[in-house]
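On to chain A.
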Amino acid sequence: MTLLSIRNLTVRLGRDALAPTILEEVSLDVMPGETLGLVGESGSGKSTLGMSVLRLTPPRLAEGTSGEILWDGRDILTMRGRDLRALRGAEISMILQDPMASLNPVFSIGSQLTEALRRAGRSDLMQAAEAALAEVRIPSPAERLRSYPHQMSGGMRQRVVSAIGLAQEPRLIICDEPTTALDATIQYQFLELLRALQGAHGMAMLFVTHDFGVVARICDRVAVMYAGRIVETGPVREIFSNPRHPYTRALLAAVPSTSTAPDRLPVIEGAPPSIGNRPGGCAFHPRCPMAGPDCQRQPPMERLAPRHEAACWRAREEAAA
Partner candidate 1 sequence: MQNVTFRAALVLLALFVLTAVFGPYLVEHDPLKGSLRARLEPPLWAGGTSEHLLGTDRLGRDMLARIVSGARISLTVCVVVIAIAGSIGTALGMLSGYVGGWLDRVLMRLVDLALSLPVILLALLVGAVSGPSFGNIVLVISLVLWSQYARMARGETLRVKNEDYVDLARTSGLGHVRIIARHILPNIAPALIVVATLQVGVVIVLEASLSFLGVGVPPPNPSWGSMVADGRSYVVTAWWVSLFPGIAILLVVMAVNIVGDALTDRINPALRGRTA
Partner candidate 2 sequence: MTRLIMGRLAEALAALLLMSLAIFLLSRVTGDPVALLLGDGATAEDRDLLIAQLRLDRPLWEQYISFLGNALTGDFGQSVAAGRRDALELVLDRLPASLSLAGVALGFTLVTGIAMGVLAAITRGSAVDLLVRIVALLGQSVPAFWLGIVLIYIVAVQWGWLPTSGYGTTAHYILPALTMGTFTLAAVTRLVRASMLDALGSEYIKLARIKGLPEATVILKHALSNSLIPVVTFMGAFFATMITGAVVVETVFAWPGIGRLAYESIVSRDFPVIQTVVLVITASFILANFCVDMLYLAIDPRMRDRG
């Protein structure tokens, strides 16, 4: 049984059918309890995808959104006020990228946390809040409830944001690059924490990141995005051992493995196309070492192995051979 099912999601910059697209015909399933990694460079549309699920995209993008996002058989894109609020936080929650900006500076940690707990129908708010902070391993939680965001470090704030995200026991939590703004060691701790929390709560996780290293550490399955489309999906182990799309291969080649120097940065020829300037056909073809004339046409998503799909004419030929 699928938990979240995204069908043909297209997001344009405005209502106009000719407006530049950010997401094109994206289809994706999330199963209960699984962790799905959504990987891509900046500008690939991965964050917009995450935001779309909670209908949090800016008005111009919201106007240009079409397709379906099914949750329990109901389309989130057609939900209105009360239903949407019942979904947000309680069913699907989210951890944002920048912990320094995502807490309201004028309210205490306790106040911001109990707001979420109150919606979950908790009556013992202060105890529950204390327990929630303790669960994300914040030292002396009772005192921290009275703190304000500016009194805490980035890592601690991101823990608070996670506690808020989990407060209403959602079945899916979307993490939008939650570790990007953190120091490397804090990053590692935070990922461990997320994994432990997921184990304890049994929720599914949609993990948006540009970092395959993070994917390897935390995800079960991965979807690779390029220029607004998903180009390859499959189980993490399979993708790592047998990547089929040239873009996935390039990304993986750029991941610093434990033996290589950590300062080696990802290298792919050229830069990803900006929104509105995407080439026709397979958008990767100008940068692709294996591109041929047929790459002027958009390749369809093709099943190459039981749970492994890719959208690439070359991958298709290889599979057939």
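One rule holds for everything that comes next: a residue touches a chain if its C-beta (ideal position, glycine included) is under 8 Å from a C-beta of that chain, and two chains touch if they have at least 3 such contacts; residues count from 1.
These made the cut because all candidates are chains of the complex that A comes from, given by their letters.
Fair warning: this is a prediction, and the values are worked out from it, not measured in the lab.
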item	value
Which of 1 or 2 touches chain A - same complex, any copy	2
Complex contacts: residues of chain A adjacent to candidate 2	54, 56, 58, 81, 85-90, 93-94, 96-98, 101-108, 115-116, 119, 148, 150-151, 161, 164-165, 167-168
